[in-house]
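One protein chain is absent from this view; the other protein chains keep their places.
Per-chain numbering from 1; labels A and B assigned in written order.
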Amino acid sequence: MLKRDNAVNIFKRPLFALVVFFCVTSLFFCGDYVFAEGYVSRDAYVSTGAADARILIPIFADDSASSSICSLIYTGLVKVDKNLEIEGDLAERWEVSPDGLAITFFLRRDVRWHDGTPFTARDVKFTYETMLDPASGCPYVSSYSDINKIETPNEYTIKFHYKKPYAPALLKFGMGIIPSHMYSEAKNIRDEAVGKDPVGTGPYIFSEWKRAEYIALIANQDFYEHPPGIKRYIYKIVPDESVQFLELVSESSDAMNLTPYQYFYRSDTQRFKSKINKYSYLAHSYSYIGYNMKDPLFRDKRVRQALSYAINREKIIDAVLLGLGEECTGPFLKDTPFYDETAPGYDYDPAKAKALFKEAGWVDADRDGVLEKNGKKFSIRISTNQGARIREDVAVIVQDQWAKVGVKVRVQTVAWAAFLDAFVNKKNFQAVILGWTIPIDPDLFSVWHSDSIGENGLNFISYSNKKVDKLIVAGRREFDQEKRREIYRKIHNHLAEDAPYTFLFFPYALPAVNKRFKGIEPAPAGISYNFIDWYVPESEVKYKF
Amino acid sequence: MKRIMIGAAIIMVIAISAICAPVVAGYNPLEMDLTEDAILQKPSLEHFFGTDNLGRDVFSRMLYGARVSLSVGFIAVIISLVIGVLLGGVSGYFGGWVDAVIMRVVEVMYSFPTFFLIMMVVTFLGPNIVNVMVVIGLTSWAPLCRLVRAEFLTLRERDFVSSARVQGVSNFRIIRRHILPNAMAPVYVSMTLSVGSAILIESALSFLGLGVQMPAPSWGNILTIGKNYIDYAWWLTLFPGLAILITVLSFNMIGDGLREVLDPKSDRKD
Partner (left out) sequence: MKRYILKRLLMIIPMLFGISFILFVVMHLAPGDPTSIKYGMNPEVSQSARANFDKMYWLNKPVLTQYVLWMKRFLTLDFGRSFIDGEPVLKKIMSRLPATLLLQIVSLLVIFALAIPIGVYGAFKKDSLFDRVSTAFVFIGYALPGFWLALILVFIFGFKLGWFPVSGMTPWYTEYLSVFGKIKDLLWHLVLPVTATAFGSLAALSRYTRSSMLEVKKENYVLAARAKGLTEKYITSRYILRNALLPIITIAGLTLPALISGSFIFETIFAWPGMGRLGYEAIMSYDYPMVMGTGVIAVGLTLFGILISDILYAAVDPRIRMDK
């Protein structure tokens, strides 16, 4: 699923990533230690985030705080492991029919809901039928809209039939399953959920939700893998980023996502170093400048390419992210099979940019420092959403860099709401600075296919390339990993050549966690994938219950 | 009197350096230096107030920010002055149902947590300096209106007004020639004080990201950046905060001094 990456919480969806090596000596014995203790749940883990959760039902959770809490309370049929490979969760195994039109899951038989009711295929059927019901208004329905029938041959088997083969299907079965015995009578699950404590099958049981203050969970001692090592999970809401940091360092909280600045400069103090570990790895998102292809100014490919050549990405990464990011040339995550390192990357080259502008007819005839064509000055309005400090900083730097090749830039920051309205819907913009989350599956339909240009579509820059359209559709229908890889690499090259975006960078995720937590093993999936294996040695326990 | 002089002197210094910012500043407030040594420099002779996270000179940014604060203060107050005097005058001079209606509206304005309204309007109509000025002006005329009304009520009954009325002088002329000039003294006091509060509101809005938009500098949005670096770059928090404090303080000193000069009888309440 693609989401705006405004607030990234480390305990959110598995992070697609390359590890920057980080060595925690205690890693080597942690496994033994936990076994020796026989999985005792101890202490409390207090993480902070800016926003409160909205709804603790996974099929309706469309913000990062809610999804991260839901991922602890609920589990899905499958999950991704630390290397982002699919593995079974509530499903022990599954079979895909040879034509790719049916998937059968065989469920675990030892799972109980937090209230003691046994978990069965009925719950799975109920969850997916609820999502598919248009009346329920589930935001993720389009990921499942190719399902045309769900069967439950027995209590522990469930079979999904598809209208067309859909390669990303398996990954989508990570969606948390909700209990049919709680909601099957409900007319409207959203309303019903408000008054009820959420009940799931996950490692943590819901205990308290104090609106705008915190959400508290408690370890599920009967969790089917093993009881989690940490007894209480607290998500504390602190709206202000800088206050979050003060909380972390004064040890009122145990974890947060650092800003590059905090990571770089403020973690040097003795107070920080003695108490807190910091991590960094590629977050699975990228930032870009998008050009409105409907605007005559950007219709010429050479102009877009020239603008890309005129941007010094290295400098932007150094200034805005303090070097904590990597250059980006396409919409897939670096170091995954789909990302083609050889695709054209537009290294900073102002001379080439000027030459391309000249080819396209833009020259500075009157020597005032700004290019003209047919008497018109080259001037661009860049827009970004207000409050996104990193993007605002990027805009200011881009303004500076483009000025050097004779492009006049006006920066405009707009409140998120107005921004979406004006740009996503009305397409009334010239260039935008935004970011996308990179889903684990490489499917690009909703952002790059010409069918997604329509009103409210996410292809709001109106990019349309017949070849790319064809490749996107082929990629969705292809189950063979090797063939898919080829398809997406081709797409990467087309996008790089057309330059509808200037791809800027992949930022690093920069989580910081209090040192008393052991068992953290950074992996491509981030650090939170093995949260239930984290523990606090008995001597360092802070909160005793 | 001393207070007026001190206040006015400070305001003059700030205003003149704001107007002459390009000369005084020494740096372009928007020009960045992104090299590692250039960002977040401590105050020095080169950069009096240090540099910010993008290597921009804070002193220069604050000079340009002063333009924002002062112009918002003055223009907002002029707007509220026009509305306040107009409505207050009409209300006090004519009385009757017009007065009743206007006074109800004034009561509404008085009991409204105006900051909420301002925040809402600015967010929804777009955060920019013009909207900020207009909205602050439109929401802060109530005290002025009440003041003018009270002056009009008393002046209306004075002999020189009655005699003018008997002579058949038109209402407009009476107001303009006889009442208004006599009613203005307390208005000047209240106005000076309002400039201060308008500056405070503007800085709070900019601090919340609802005022002047980056990269354009304002005291409030320098503080927004400062907040994120508070435990390291103290200069980003200290100087703009002090600037706001001193400016508002100066306006209040002038206002307070004026009050004593214009109305020596009483040590009035607000």
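The rule is short, and it goes like this: a residue touches a chain if its C-beta (ideal position, glycine included) is under 8 Å from a C-beta of that chain, and two chains touch if they have at least 3 such contacts.
What you see is a predicted model, and the numbers here were worked out from it, not measured in a lab.
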| item | value |
| --- | --- |
| Chain not shown: contacting residue from A:Leu84, A:Ile234 or A:Leu371 | A:Ile234 |
| Hidden partner interface residues of chain A, rising order | 1-4, 44, 46, 54-55, 62, 134-135, 137-143, 145, 190-191, 194, 208, 210-214, 216, 232, 234, 236-240, 243, 246-247, 249-250, 252, 415-422, 424-425, 446-447, 452, 456, 458, 543, 545 |
| Positions on chain B where the hidden chain makes contact | 104, 107-108, 110-117, 119-121, 123-126, 196, 200, 203-204, 207-208, 223, 227, 230-231, 237, 241, 244-246, 248-249, 252-253, 256, 266-270 |
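Methods note: only the chains that are shown with their structure count from here on.
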| item | value |
| --- | --- |
| Chain A-chain B separation of Cα centroids, rounded to whole Å | 44 |
| Residues on chain B engaged by chain A in the complex (per definition of touch) | 30, 32, 34, 36, 39-40, 53-54, 123, 126-127, 209, 213-215, 227-232 |
| Sites on chain A touched by chain B in the complex | 240-242, 245-246, 259, 261, 265-266, 315, 318-319, 386-387, 389, 392-393, 396-397, 399-400, 411-415, 418 |
